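See structure below.
The complex is shown incomplete by one protein chain, all other protein chains being positioned as in the whole.
Take a look at chain A:
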């Protein structure tokens, strides 16, 4: 790693340490934008206290953290409270390293594919090609963005346990690009174990593993050949096996299955309607009780349903599909927070070869900034001053989520347009040499 990278790491750690030692840390830990009922540090403390007193942490309605993370932080705290910030900073650092490596491998893979397909590319598409220097530069940018992104920093300093999920998701990305089925499924199982929704990334993960296998055998990729199906099955089985192991381990630790209802039950049935940056709370507070089940199904299926169309449209690009899924999870999950953006914002530069076609970067940026500034202000006015009300706050969570949706669609369209332009040229012409307009359907 070069000197600028070291400087970035130093800066990232320095900012975190300074903030940890300021009064901002406890303020951030209480912010609804930063910590959700699932991830707040306060509930971890509650769980640990209950555990120490010999009461099942899942007996009450406060604690929704998974047992392994509970025991992990229990041991961290038993060493000393000073260790907790260190652990959080370390988790962030490891995630940054994983993302750095993952981005590197991803770009190497993309470059490899590009050199293979180069002959079918149009001649005037040079601008859109991935450059060799990108393999060195972009991973550094990825790690720097992860370390210096304000959303990541506040999540770390607010001690939201979502950082554990980030670590797992970053590992999924890394090991999938490397083609390690064993490690990738383990990471996937860990991410699923932590927050359920990443389970859907098993689809791109399995697809990518098939592609990699076909590449090493230098045969044409076929998703329906028997070897591919075998590969899917082994990926899925391994994923389920790991997931079973993690849950079995949790069961052995607590000697009860209560935690399933407190963690996944809480994610799926959304009993806690504390306002957050997501779309669930407002809707479910307003709703008549007898519609609740119906809309729960609608909302939860909505998160997962994009997997199918994405898998069809992006069948050649499972890594990109995984990326889009990260954004979708951050938008539509039941308890989102600012922290959910950190992984996908960090990985954004990996797709910089498609940025030529980005249309709304300014709009998205301004919407992110606006909602991040105004949401806390309106929260203050609503909860403390009593002058604003829930609608004001919800308006800006809508802006925030719309920004994410714009970002997802923008990146997706840009990616698809680039794909088209690579083959058909940047300015497709008809026989007479007139510019044609391509319509995306």
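Heads up, the rule we're going with is that a residue touches a chain if its C-beta (ideal position, glycine included) is under 8 Å from a C-beta of that chain, and two chains touch if they have at least 3 such contacts; residues count from 1.
Note that in this section contacts and distances are computed from a predicted model.
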Not-shown chain resolves in UniProt (candidates "Glycosylphosphatidylinositol anchor attachment 1 protein", "DNA-directed RNA polymerase subunit", "Exosome complex component MTR3" or "Ribosome biogenesis regulatory protein") to "Glycosylphosphatidylinositol anchor attachment 1 protein"
Answer key for A:122, A:360 or A:424 versus the chain not shown reads A:360
Where A:86, A:122 or A:409 are the choices, the one touching the absent chain is A:409
Per the touch rule stated above, chain A touches the missing chain via residues 356, 359-360, 362, 366, 369-370, 373-374, 377-378, 381, 384-388, 392, 406, 409-410, 413, 426-427, 435, 437, 440
